[in-house]
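Here the complex is missing a single protein chain, while all its other protein chains stay put.
After this line comes subunit A, so read on.
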Amino acid sequence: MPNLKNFKYNRARHFRMMDRNLCANLIRHEYIITGRAKAKRAQAKIEQFLGKALHQNKSLGNSPLEERLSNVKALEFLQLPDRQEVGSKVLDDLSKRFVDRAHGFTRIIKLERRLGDDKAEMSVLELVDSDFEIKFWYTAKIVARLELQGLPVDELTQHNVTKLTQLRINGEERFRQAVEEAKEVFFAEDVRKIKQLAEAGEPASLEQMDESVDLAAIQDDWPQHLRQKTPKGTYLKNRPSELFLKLAKNFGKSKQYPTIPRPAKVEAVIPKSPFLK
């Protein structure tokens, strides 16, 4: 990973512009895919910018947008052509989304290396609590899969779900919708098969979910973006291992330093002063 912290003096302006461009495009598109070094460098700057801008916006109260756009000093971080478009999204959209947040507006997800010439480490830089959040949909897919398999949601996944929904507006409802959509989109064939079995009056079992599905025959009425070149299958028979479930139970607890939960606080009773009559 190249070091983007120490650079020559004459490249400082280029580096500053890189941060600003990444910032503008992240806010525009909700998530961007870049190299690891750029993402890590830009993340810090973007957090700083959003934190300052939202704080200044809050202090201005309910004044009209035009006025806030000119008064929020933090927007000067953005380049001049982006300031109107991106700035209004920050003050209008994001200020409503991040009501209870002062930091932690972005997330970096590590991807595998790029398959081009440079084999660069890639990553996703995304805004949290958005409708186009990769981790949100990934977790929705996990829950959809577990529900189709008829398995309970394990502790690790549950932890992720609470983290994704707790500060989101209508978080739980939106997550529920996403799970239903994920079932239709990513497990279309399995849903169809389960329905068929239910109509025939047989209980659906995982053993019947055979992976050798002739996808090419079904894919004619699928949306274009979900058609696969080669049948891939969803392999619903493949379940989480027992070891994983055992480890997920103790997720977040240190094996080396097992902690005992703190006892409930007892209300202190202040004795009556002897000087009072």
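We adopt the following convention: a residue touches a chain if its C-beta (ideal position, glycine included) is under 8 Å from a C-beta of that chain, and two chains touch if they have at least 3 such contacts; residues count from 1.
By definition in this document, contacts and distances are computed from a predicted model.
S.K.: When one chain of this assembly is omitted, its UniProt record names it as which of these: "Protein DOM34 homolog", "Ras-related protein Rab-14", "RBR-type E3 ubiquitin transferase" or "Large ribosomal subunit protein bL32m"?
M.R.: Result for the unshown chain: "Large ribosomal subunit protein bL32m".
S.K.: Out of A:Gln84, A:Ser205 or A:Asn238, which residue would touch the omitted chain in the full complex?
M.R.: From the options A:Gln84, A:Ser205 or A:Asn238, the contact with the absent chain belongs to A:Asn238.
S.K.: List the residues of subunit A that touch the chain left out of this view.
M.R.: Subunit A touches the missing chain through residues 109-112, 115-117, 124, 132, 134, 137-138, 141-142, 145, 157, 185-186, 211, 223-226, 230, 232, 234-236, 238-241, 243-244.
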